[in-house]
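Right after this comes chain A.
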Amino acid sequence: MNIELLTLAEVEGISGREGNFNVKVRQKSRIIDMDKCIACNLCAEKCPKKVPDEFNEGLDKRKSAYIKYGQTVPLKYAIEKETCIFFVKGGNKGKKGKGKCRACEKYCPTGAIDLDQDFQDEIKEISVGSVILTPGFKPFDPSAFDTYAYTQFKDVVTSMEYERLLSSNGPCMGHLTRPSDGQEPKKIAWLQCVGSRNINKCDNGYCSSVCCMYAIKQSMVTAEHTTGDTDQAIFYMDIRTHGKEFDKYFEQAKENGVRFVQSRIHTVYPGQDGCGVKVEYFNDQTGERVKEEFDLLVLSVGLENSKSSVDLAEVLGVELDKYKFAESSSFAPSATNVPGIYASGCYQGPKDIPQSVTDASCAAASASISLSSQRGTLTQERTFPPEKEVAGEEPRVGVFVCSCGINIAGTIDVNELVEYSKSLPNVVMVENNLFSCSQDTQVMLKDKIQEHNLNRVVVAACTPRTHEPLFRETMKDAGLNEYLFEMANIRNQNSWVHGKEPEKALDKARDQVRMAVVKASMLQPLEHLSVNVNQSALVVGGGLSGMVSALGLADQGYETILLEKADKLGGNAWNLASTWRGEQIKPYLEDLISRVENHSSIKVYKNAQLKTNKGAVGDFVSEIEVNGEKKAIKYGIAVVCTGGQEHKPQEYLYGQDERVFTHLEFDREMSEHAPALDKAKGAVFIQCVGSREPDRPYCSRVCCTHTMHSAIKLKKANPKMPVYVLYRDIRTYGAREDLYKEARELGVVFIQYDLDNKPRVSKDGDDLVVMARDHILYRDVEIRPSYLVLASAVVPTEHKNLVELYKCGLNSEGFLQEAHAKLRPVDMSVDGMFLAGLCHYPKPVDECIAQAQAAVSRASTILSRSVMPLDSIKSFVTENCDGCAICVDTCPYGAIGLTDYDVEGVQHKKIETNKALCKGCGICEATCPKQGVFVHGFTNEQLRAQVHAALENV
Partner candidate 1 sequence: MGKTLNIAPITRIEGHASVAVHLDDTGNVSDARLHVLSLRGFEQFVLGRPVEEVSRIVTRICGICPWQHHLAANKAADECLGLELPPTGRKLRELCQMMAYIPDKILHFYFLAAPDFVLGPDADYSVRNVVGIVGANPELAKKVVHMRYKAQMMLEKFAGKVIHPIAGVVGGFSKPLKEEERKEILEGIQELKEFSLFTIKFAREEVFPKYLDAVKVLGVFPSGYLGTVRPSDGALELYDGELRLMDQNGEYDQFKYSEYMNYIGEHTEPWSYLKFPYAKKWGALKLDENDPVGVYRANTLARINVCDRMATPLAQEELDIFRKEFGRPTHLTLLYHWARLIELVQASERAEELLNDPEITGREIRCQDIQPRAGEGVGCVEAARGTLLHHFKTDENGFVTMANMIVGTTHNNAPMNLSVRQAAKAVIKDGKYDQGLLNRVEMAIRAYDP
Partner candidate 2 sequence: MTKVTVAEEWLNACAGCEIAILNVGDVLVDLLVNNLDFVHIPVILDKKYFGQTGEEEHLSIPEAVVGIVSGGVRNEEHKEVLLEMRKKCQILIALGTCATDGGIPAMINMYSDEELKQFYYKDSLTTDPAEYPTEHIPPLLDQCYALDELVKVDLYLPGCPPHPDWIAGAVLALLEGKTEYRMPEKSVCDSCPTIRESKKGLADIKRMLSAPEFDPEKPLDEMRCLLEQGFLCLGPVTGVGCGGHKGAPRCISARVPCRGCYGPVRKGAKPLVDYMGALASVGFDPNKMPDRRGYLARFSGAHGTLKRPVRR
C-alpha cells in the first residue's frame, strides 16, 4: 500500500537537491487497464503477433500482448505498441491502413482493453527526498568477438541463453536441447571471462565476479535437465569462488566430474555438419596441444552497464568510473557524487545476488537517514468495523463460485458446481460471480455476508497466494475475522491445467469445494497478534561494522547500545592501512570512533559481554557484564558484528623465523621499517594459508587483494626487489583486477601451486629458503627472500555463547548463518537479529560497511513501528501436550520452551510457544506424536478433515 510502482517508466530529468528533489518521469502506456486486468492470459493467447521473447534471450517467441515472465510484478499484461499489429498499422487514428486486429480487445473478458483511447506517454513530476539508482546490468554481448564465433555457430550460446535453455519455463521447457539440431548435448564446454578481464577488445578490464560461480552452477544442474551422462568442461583463468560456501560448491563440482581446464581458448572452430564446436587448448600436464569437440559451447559472459544506464547517469549528473560503473567509495558504499542520490547493485560494478541485496539495503539506509524526521508522514492505513463474535456459533458457510470470465467457466460447469455446493453440509448460500475479485463483487460479498449472517466464507476461484489477502480485507470489511475464509483453487490448479477434460475438472472442482467447505467449517477466528516494539537497538561488537551499524541506527533516531568486549573500539581496522582503493583507514576510523562515542543516542560499553537473553523480536531483555558488573538492558533488535581474526598459521616456519609474517604483521613492518625495504633481497607471498584447506574449506576473500596491494607497494618502493606470489587462484574480483594487472606490469612473479604440491619453506644457514614448483616450467624454483608473507585466513570469532543465547545458526565453518544465503543476507534466522562484517564471512572494509548499513535498514523495518503486527498463523499448545519435549529441538526458530505446572501437588510439564518467534511452519505439529501442538488454520484435525473430504468418494 505504501509502495507505488511506476512501470514502463524512465527518468527524464531531475532538479532540486538532497531532501527535496523533483524528478520528471515519462511513463509509457501499457494499453491495458491495470485495474481491470486479471492476468488470464487470453489477450496473449489470442494475439496473432509473435515477436522474439527477450526474456528467453530471443530463443523463442512471445506475443505483442504479453507479460515478461510468470512472476512479473504487478501481474498485469501489457501491449507492446512497437510490434502490435493494430498500432503498427496506424492505431486508432492512423491515416493509412487503420489498425484492424483488435483480437485482444475482443477477447478480453473484463474489458480491460479499449483501443479507441488516446494512448500517450504520461509525464509525471515526482517530489522525493532521496533517489536510489538500481538500473541493473546488461550481459556482455559477444557478437563482436569473432574468435568465439558466437554469431557464426548456432551451438555457441551465452550463459544467459543457456540459463533460459535450462529453465523449465524456458524455450525447451527445461529439457536441454541445443539450437542447431534440437538434440540433447552430451558434451558441453564453458569459456570463462568472455567480456571480462580483457582490455584487448572490449575494454572490460574488471572481473565480473559472478561468472565462475554461475558456470559451475550451470554445469552442476545440467544433469537435472538431461537424460544420460553428460561431460562438462570449464575453461578458465582463475576460478573465483570467493563467496560464502562457494568454494565448497566448487570442490563438489570437481568431485561430480566437472572438468576444470585452465586455459584461455583463443579460437573456436566449427563442429561436424554445422553442429557443435571444436576448441583447441594446451593440456596442462603434458603441455600438448589438444583439440576437443563439444556439442555445445557456453560463453560465460561478463556484466556491464547498458547504454540507457549510462544515459541515466548523465541525466542525473552522477559520475561513472572508467568502466562506466557508478563511482563509489569504500566508506560510503552507496553514495554517488551527488548528495541525496545513491546507487546499488550492479550499477556500481559486477556483484552477486547476496551482495546486491545487501547493497540495496545499504542504499535504503543511506537514503532514509536524511528523511528520518519525516518518517511515517505519508503512509496510509485502513480501518475496519469491529469484529463480530462467531465463536460457538454453528458454521454458516457461504460459497462464492467464480467464473473468472471464461477462465473457469470455459472448462468447469459452474452452474453444476453451484448446485453441488448447495448440497454440502453447513453451506447456507451459494453464488456464482463473473469475477469474484472485482471491486463491485467485494461490495456484493460484504452484503451477502451480512444478509445471510455468514460466519465462514469459501471462494472457489484462483489461488490464495495472490487473492487471499484481498478477500481477507473484504472479510474484515464485513466485520468477520479474516481467518474464517478459505479458497478453493479451481482456476490455477484446475480449469487451466485440465482444459481438455471438463468432466474430470468438474469432479475435481467438486472435491476442491467440498474440501474447502469442510475446512472452512472448522476454522476458528484467530486473535490478532502483535508485539510492542522497544524502539532501541543493541549492537554487539565495536569494530568497524558494529560502529557503522550503531551510528546508522542512532542517525535514524533509535537509542542504541554498543557492546565491545575489548577496552577500545575499532577492532581489526586498527591493523589495516588502506582500502583496496587506497583510501587511508586510520583517519576514517578515528573520526568514526569519535562520532560514535559522542553521539547522544549511542551508549558505548567497553569491556562488556552479553550474559543472558530472554524475549524475542521487539522485546529482548538481556543481562550484560561491563567491567565485571552486571547490568540489565532492553532492546527491540540486535545487530551482531562480532567479527573475526587473522588466522595464526601453523606452517611455513611461522613463529619460528622473524622474517615470516602474516599480512597484518607485514603491513606494520612496512610502515615501521620502511627504509629496510631498500636493502631487501626479495619478498615471497604465499596465498591461501589456512584457507581452502580441508579443515577450513572457504576462501578468505580479502587476501589476494591484500597481496596485490602489498606487492605493488614493495615494487614501488624498490623496483629491483624480486617479488613472488605463490598462489592457487588469484581472486581479485571486480575492479580489484586492476591491482592484479598493475602488479604483473610492475614485474611481480606469479607462481601457481596446488594443494598436493604446496611450497616448502626451510632454513639454510641464515637464509630463508622457499621452494615452489613453477607451473609453466615444471621445475622447482628456489627463492631466498628477506620477507615471507603468509596470506593467512580470516577466522570467525567463537560464537558458542551467542548461539546458545539466541538459538541462532552457524555454518560448518563457524560463521553466523544468515536467514537466506541469497535473499536475506543480512537477517539472521532469528527474527529481529541482523549481522554484519567478518562474523558473517570474510570481506573487505567496503563490504563490511555496506552490510553494516544494510543491517540498519533491515532493523529499521522493525524499529520504525511501536507495534509490530504478527501473522496469526502460529503454533499453539493443546491440552494434549504433556511436555515430552521432542518438538523443542525441532523448531527451526527456537520458539518452543518447556515449562512446569502443578496440578493437585503433582508437577507436570508442557511446552510454551513464543508467538514472536514462531513462523507457523508446523514442524512441531508434524513432530508431536500426540497432537499436543498445532498451527492455527492448519491443525491436524483440519488437515485430516481435508484428507477425508478429498477421499470421500473413493
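The candidates came about this way: all candidates are chains of the complex that A comes from, given by their letters.
The rule we apply is simple: contacts are C-beta pairs under 8 Å (C-beta built on N, C-alpha and C of every residue); 3 or more make two chains touch, one makes a residue touch a chain; residues count from 1.
For clarity, every value in this text was computed on a predicted model and none was experimentally measured.
Novice: My understanding is that every option belongs to the complex but just one is in contact with chain A. Which one, out of 1 or 2?
Specialist: Chain A touches candidate 2; the others do not touch it here.
Novice: Contact residues on chain A for candidate 2 in the complex?
Specialist: 880, 882-890, 898, 904-909, 923, 926-930
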